[in-house]
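Each remark here refers to the structure printed beneath this line.
Of the protein chains in this complex, all but one are displayed in their positions.
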Amino acid sequence: MSVAATFAAVFAADLDVAQNVFFAMLALATIVGAIGVVTTTNVVHAALWLVVVLSSVGANFLLMGAEFVGVTQILVYVGAIVVLFLFGTMLTRAPIGKDPTVDNRSWYLGLVVAVPLLAILSYVLIDAFDDTELPSDNVQRTAEVSDSIFGQYLMPFEAIGLLLTATLIGAIVLARKE
Amino acid sequence: MLLNQFLLLGAVLFSIGVYGVLARRNGVLVLLSIELILNAVNINLVAFGTYTGSISGQVFALFVIAIAAAEVGVGLAIVLMIYRNRQSIDLDELSSMKG
Partner (left out) sequence: MTLAASDPIFLRYAFVLPALMGVSFVLILFFGKRLPKKGAEVGIAAIGMCLLFSLAAGYQWIDRVEHPPEVEHSEEPAADAEGEHALAAVQFVAAPAQEEGEHHEVAPVLTEATWFTSGGVDFTVGTFVDGLSVMMMIMVSTVSLLVHVYSTDYVGGDRRYTHYFAFLSLFSASMLLLIMSRSTVQFITAWELVGLCSFVLIGHWWEEKPNSDAALKAFLTNRVGDIGLIVGMIVLFFAAGSFDIVQINEFANGVTGGNDHLLLLVASLCLIAAVMSKSGQFILHTWLPDAMAGPTPVSALIHAATMVVAGIFMVARLYGVFFEGLSIGTSNINALAVVGAVTLLFGGALAFVQNDIKKVLAYSTVSQLGYMVMALGVGAWTAAVFHLFTHAFFKAGLFLGSGSVAHSVHSFDMKEDMGGMKRFMPRTFVTFVMCSLALAAIPPLAGFWSKDEILAGASQLGGDGGYPLMLIAGTIGGGLTAAYMTRCIWLTFFGEPRGHAADPHHPPHESGPLILWPLYILAGLAVVSGFANLPAGGIFPDVMALRFEHYVEPVAGYFPGELPTFSHPHFSWWVALVSTGWAVIAAGFAYLYWERGQGHGLTERSRVARGGYVLLENKYYFDHLYTGVIANGIKGPVARAAYWFNQNVIDGILNGVAFGVTVVGRWVYKYIDQGAIDGAIDGSGTVSDSLGQALRQLQTGKVQQYGALLFGGAVILAGIFVFAI
């Protein structure tokens, strides 16, 4: 199946045009932001482009009906992790402003690997999930998520808690001044 | 909406993240690219979860977010250590092998 046919199918479907339009916008934002992250020469700008990507992904989650995950994404990623990155940038005295030496000597290797990777992934996905549609009323409530977390996946949940504790302690131990 | 559109979006994001990991010199930027990869995975998980109607997709996405947070914390601590030891976080200069 070709990519064009996929797009054709998208517009031929009698689904909410609004959903599709929104998706197109979000996808565009995500991709532009991602490319921005990996190409910009300014480290701080890279972090800010990451915010764009993260927010779009969060919106995508909402679009898919995963409300709790979407909100968590914004809270955790945008709210905490990006801040962490900015602190890290500050503490490691990254040059503020443009830095021409921000790319690798052999950056072309990245292209050599990423493009075929993308090609294969796309081929496989189109080949496998041609026309399958997502069910339309597919909002999954937070209540279901909490039921699952505290029921079936209680153990991994607790383990994650332990992991975070360990990480906290580990990071403190690693980073403290002697 | 098609399932494929989300999956393809995830694939693109993943590839861009891989490029970023391989091509960037600054350690912090590499970590940023890893975040892109993790987000791509999250999109995949939630898409499939929605497709099959199972809640597990979202639950795992939550776990991934938590783990990503932990990983960033430790990763930055390591970068900080490297900076302290070598006064630079240039990955090209980090190699001591004479190959």
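Labels A and B are assigned to the chains in the order they are written; within every chain, residues are numbered from 1.
The rule is short, and it goes like this: a residue touches a chain if its C-beta (ideal position, glycine included) is under 8 Å from a C-beta of that chain, and two chains touch if they have at least 3 such contacts.
Everything numeric in this text was worked out from a predicted model, so none of it was measured.
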For this session: Taking the complete complex into account, tell me which visible chains touch the one left out.
Result: A, B
For this session: Determine which one of B:Val30, B:Ile55 or B:Ile89 touches the chain that has been left out.
Result: B:Val30
For this session: Among A:Thr40, A:Ser55 or A:Asn104, choose the residue that contacts the chain missing from this document, as touch is defined above.
Result: A:Asn104
Exercise. Which positions on chain A touch the chain that was left off?
Worked result: 104, 106, 109-110, 112-114, 116-117, 120, 123-124
For this session: Determine and list the chain B residues touching the chain excluded from the picture.
Result: 18, 21-24, 30, 91-92, 94-97, 99
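The criterion applied here is as follows: only the chains that are shown with their structure count from here on.
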Exercise. Where the CA atoms of chain A average out and where those of chain B average out, how many Å apart are those spots?
Worked result: 8
For this session: Spell out the part of chain A that touches chain B in their complex, as residue ranges.
Result: 6, 9-10, 13, 15, 19-20, 23, 27, 30-31, 34-35, 37-38, 43, 46-47, 50, 53-54, 57, 60-61, 63-66, 68-69, 72-73, 76-77, 80-81, 84-85, 87-89, 91-94, 99, 101-105, 107, 109-111, 113-115, 117-118, 121-122, 125-126, 129-135, 138, 140, 144-145, 147-149, 153, 156, 160, 163-164, 167-168, 170-171, 174-175
Problem set entry | Interfacial residue positions of chain B with respect to chain A in the complex | 1-9, 11-29, 31-33, 35-36, 39, 42-43, 46-47, 49-51, 53, 55-59, 61-63, 65-74, 76-81, 83, 89-92
